[in-house]
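Of the protein chains in this complex, one is absent; all others appear in place.
Order as written gives the chain letters A, B, C, D, E, F, G, H, I, J, K, L and M; numbering starts at 1 within each chain.
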Amino acid sequence: MDSMTIIAVASIVIAGITTGFGTLGPALSEGKAVATALTALAQQPDASATITRTLFVGLAMIESTAIYCFVVTMILIFANPFWNYVIAQAAGK
Amino acid sequence: MDSMTIIAVASIVIAGITTGFGTLGPALSEGKAVATALTALAQQPDASATITRTLFVGLAMIESTAIYCFVVTMILIFANPFWNYVIAQAAGK
Amino acid sequence: MDSMTIIAVASIVIAGITTGFGTLGPALSEGKAVATALTALAQQPDASATITRTLFVGLAMIESTAIYCFVVTMILIFANPFWNYVIAQAAGK
Amino acid sequence: MDSMTIIAVASIVIAGITTGFGTLGPALSEGKAVATALTALAQQPDASATITRTLFVGLAMIESTAIYCFVVTMILIFANPFWNYVIAQAAGK
Amino acid sequence: MDSMTIIAVASIVIAGITTGFGTLGPALSEGKAVATALTALAQQPDASATITRTLFVGLAMIESTAIYCFVVTMILIFANPFWNYVIAQAAGK
Amino acid sequence: MDSMTIIAVASIVIAGITTGFGTLGPALSEGKAVATALTALAQQPDASATITRTLFVGLAMIESTAIYCFVVTMILIFANPFWNYVIAQAAGK
Amino acid sequence: MDSMTIIAVASIVIAGITTGFGTLGPALSEGKAVATALTALAQQPDASATITRTLFVGLAMIESTAIYCFVVTMILIFANPFWNYVIAQAAGK
Amino acid sequence: MDSMTIIAVASIVIAGITTGFGTLGPALSEGKAVATALTALAQQPDASATITRTLFVGLAMIESTAIYCFVVTMILIFANPFWNYVIAQAAGK
Amino acid sequence: MDSMTIIAVASIVIAGITTGFGTLGPALSEGKAVATALTALAQQPDASATITRTLFVGLAMIESTAIYCFVVTMILIFANPFWNYVIAQAAGK
Amino acid sequence: MDSMTIIAVASIVIAGITTGFGTLGPALSEGKAVATALTALAQQPDASATITRTLFVGLAMIESTAIYCFVVTMILIFANPFWNYVIAQAAGK
Amino acid sequence: MDSMTIIAVASIVIAGITTGFGTLGPALSEGKAVATALTALAQQPDASATITRTLFVGLAMIESTAIYCFVVTMILIFANPFWNYVIAQAAGK
Amino acid sequence: MDSMTIIAVASIVIAGITTGFGTLGPALSEGKAVATALTALAQQPDASATITRTLFVGLAMIESTAIYCFVVTMILIFANPFWNYVIAQAAGK
Amino acid sequence: MDSMTIIAVASIVIAGITTGFGTLGPALSEGKAVATALTALAQQPDASATITRTLFVGLAMIESTAIYCFVVTMILIFANPFWNYVIAQAAGK
Partner (left out) sequence: MDSMTIIAVASIVIAGITTGFGTLGPALSEGKAVATALTALAQQPDASATITRTLFVGLAMIESTAIYCFVVTMILIFANPFWNYVIAQAAGK
């Protein structure tokens, strides 16, 4: 196994794991937030405007952690500095 | 094992794991959201419009994390830059 | 072990794991949704139309994550691009 | 270990694991759904028709994920494309 | 270790694991269903006919997943196509 | 290690694990069912006939999954087709 | 390591594990059953006859799974067919 | 490592594990039973005779599973047939 | 594997893991905070100003731990002193 | 590594693990029993004699499982038959 | 692998793990504290000054444990005495 | 690695683990007992003498399991018979 | 790998793990203590002085366990006797 292969494999593996597992937390949290919002709506229909607005701000905050994971995955697949370095070396060799 | 094989194996393995495990969170969250929506409907049938709308927006947010995983899987199977590079090298050799 | 064997083994293993474990989340979620629907029906029989409709939409959303896993499994068994490439190479050799 | 043996072993192992573990989720979910149905019946005997119907539809949905696992197991044991390819090669050799 | 031994070992191991672990889910679910039925009976003795009938249908559904595991185990021990193929080859050699 | 030893070891190991772990689920379920029966009896002593009968039917269903495990263990120890085949070969050699 | 040693080691290891872990489930279940019986007695002292009888029948059922494990352990230590076969071969050699 | 050493090591290891882990279940169960007995006594001091008697019978049943583990440990340390066989062979050699 | 490759691989792996797993805690916490905020809003709509302000301060504190992880990831990918040292050595060689 | 060293190491390791982990269950159980006794005393101060007596009997039963582990540890360290045998052999050599 | 590489890899790996996992506890705790603060605000709006002040002091205490982890990470990346020693040795060689 | 080193390493490792993990149970139990004592005191301040006395007896019982672990650790570090034997042999050599 | 490298690596790894994981317990405990303090404040605003004082004493006790971990980490990084010994030996060589 040459360097290029190892780096490629590591990038593939970590790209998948980062997104596959990193979305676990946000998904569970959003489910919890949505579920509580529905309970709150059923309990206090008059405050639906405030509840909905707070829910959306909260979902955006939570989604941000999923975005971090997705961004790292995309960097690892399409803008990986280590891979670029090795490719450049292989091309210049 | 040559480079091509290793990268192919890593892509297959991670493709399956990313989708197989990455859908765990969204599935559980959607189940929770739907379950709470049903409880809320039974408790406050008059607010069914607001509840249903909030549920669908929430499900879309949650489903988005499952989509991230599916997208990464599809990229790894059908648009894998590392595999393409190795194939190109093998063809040009 | 030649390349073909390794890729075949990886495909078999991941095909099984993706479906075997990937259906865990949807199964548990559907069980939860159905259970809550039954509780809701017992609590508010008059809202059975809304409850049933919301339940079915929710089950479809949840089932979609199981379908993702099944689709990945089927792609890995019957439309695996890595396997096809290796078979083509073996045939052309 | 030749290719044929490895593929056979992988198929056996994954066939068992997919069914053995993949039925965990559906079994637990069905248990939950049935248990809730019984609670609902005890609480609201008059709605037994609706409850029973919803229960059966829900059980069918949940059983579908168990069926996916069983189908993948059967494909791996009796209609395994990788095994067939290797057998064909061994026969043609 | 020749091919025959490996396949035999894999079949034995997976046969035991599939049944040993695959019955965990059904056992827990049936325990839950039976326990809820007893609670329901104590709470609403008049509905015992409906409760008992629903319980038995539910137990049958849950037992079906245990049966899947037992069937796969029996296939692996007594009707294993991979073992049969290897035996046939050993006999024809 | 010759084939016979490996198969014997695998049979011993799996025989123990199948019973040792496979009885976990039934034991816990029976404990739950018995516990609920006692609660139900304390709550509704008049329905003791129905409760006891339902309990025994349920215990029998649950015990069936323990029996599956015990049967597989006994087959692996005393009627193991793979072991018999190897013994026959060793005797005929 | 000769065959005899390996089989002896496997038997020792599995004998201990089967009893050591296999009694976990029954112990927990019996604890639960006894605890519930005590609660039930405190709540309904008049039904102590029925409660005690049901408790003992239930404990017997649960103990049966512990007995299965102990039986398998004793078979593996004192009536192990694989060990006997190897001893016979060593004696006849 | 000769056979004797391996068997001795396996016996030591399993002897410790069987008792060390096998007492976990009984200990937790007895704690639960005693705790419930105390709650029951505080709730219904008049039934202390029945409660105490049931508690002791239950503790005896639960302790029996701990005894199984201790018995297996003692057999493995002081009456191990595999060790005796190897010692006899070493002595007779 | 030369030094450069190993350091690159370690950086890739840890970069993904730090973000993928490190966002689990913040995501769950934010979900909890948002959910409680919604419950609080439904319970005390008049205090919505205080609740919302406290929520946003809290979310900022929690997000800070996710930021730590993201910062470490970015440092490891784009400003890794160990990688820079090795690159400098390789260039100066 | 000669036989003596291996047996010594195994004895040390298992001695520590048996006590270190084997006291987990008794400790937790005693904590639970003491905690419940305190609750019971606060709820029914008049029954303090019965409660205290039952508590001490229960603690003795639970402590017995910790004693089993300690006994096995002491046997392994100070009265280990396998170690004695090896020492005797080494002395007699 | 020379000493320098190993130390660099260990530093990278531990730097990521320390922050990635070490922020889990603080994140969960802050989420809990913020959530309770919101509940407390909804329950007792008049005490908002005391609650907010106590919350911020508490968050600072909790954040301190996250800071410890971040500090250790930064020391390992940018002020690692072991790395400095090795670099100095390499430079002086 | 000579015998002495291995035994020393095993003693160090197990000494740390026995205390490090063996204090987990007692610590949690004492926390629970103290917490319940505080609740009991708040609920029934008049019984503070009985509660405090029972608490201290209980803490002593629980602490005893921590003492067992500490004793084993001290034996392994300062009065280890296996280490003494090896030292004696090394000295006498 | 020479001795110095191994000791450096072990020190780095354990330094990170001790702080990274050792702060988990204190962080969770402080979160719990702060959360309860907030609940207590909302429930009994008049006792805020006593509550706040007890909270700070408790936080200091809990923080002390985090300090232990941090101290061990700092000792391992900056005052490691094993490292100093090896450095001294290397310098004196």
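By definition in this document, a residue touches a chain if its C-beta (ideal position, glycine included) is under 8 Å from a C-beta of that chain, and two chains touch if they have at least 3 such contacts.
Everything numeric here is computed off the predicted structure, so don't read it as measured data.
K.L.:
So that we can see where the missing chain sits, which residues of subunit M does it touch?
P.N.:
1, 3, 6-7, 10-11, 13-15, 17-19, 21-22, 24-26, 28-33, 35-37, 39-41, 43-44, 46-47, 50-51, 54-55, 58-59, 61-62, 64-66, 68-69, 72-73, 75-76, 80-82, 85-86
K.L.:
In the complete complex, the non-displayed chain touches which residues of subunit L?
P.N.:
1-2, 4-5, 8-9, 11-13, 15-17, 19-21, 23-28, 30-39, 41-43, 45, 48, 52, 55, 59, 63, 66, 69-70, 73, 77-78, 83, 87
Note that only the chains that are shown with their structure count from here on.
K.L.:
Treat touching chains as neighbours and tell me the shortest step distance from subunit B to subunit G.
P.N.:
So the least number of steps between the two chains is 5.
K.L.:
If you average the CA atoms of subunit E and of subunit G, how far apart do the two points sit, in angstrom?
P.N.:
Averaging C-alpha atoms per chain gives centres 21 Å apart.
K.L.:
Compute the distance, rounded to whole Å, between the mean C-alpha positions of subunit D and subunit J.
P.N.:
44
K.L.:
Two or more other chains touching the same residue: where does that happen in subunit K?
P.N.:
Residue numbers touching two or more other chains: 1, 11, 13, 15, 17, 19, 21, 24-26, 28, 30-33, 35-37, 39, 41, 43, 55, 59, 66, 69, 73.
K.L.:
Taking touching chains as linked, do they make an open path (line), a single closed cycle (ring), a hub with spokes (star), an all-linked set (complete), or other?
P.N.:
Contact pattern: an open line, chains touching in sequence.
K.L.:
Pairs of chains that touch, anyone?
P.N.:
Result of the pairwise touch check is A-B, A-I, B-C, C-D, D-E, E-F, F-G, G-H, H-J, I-K, J-L, K-M.
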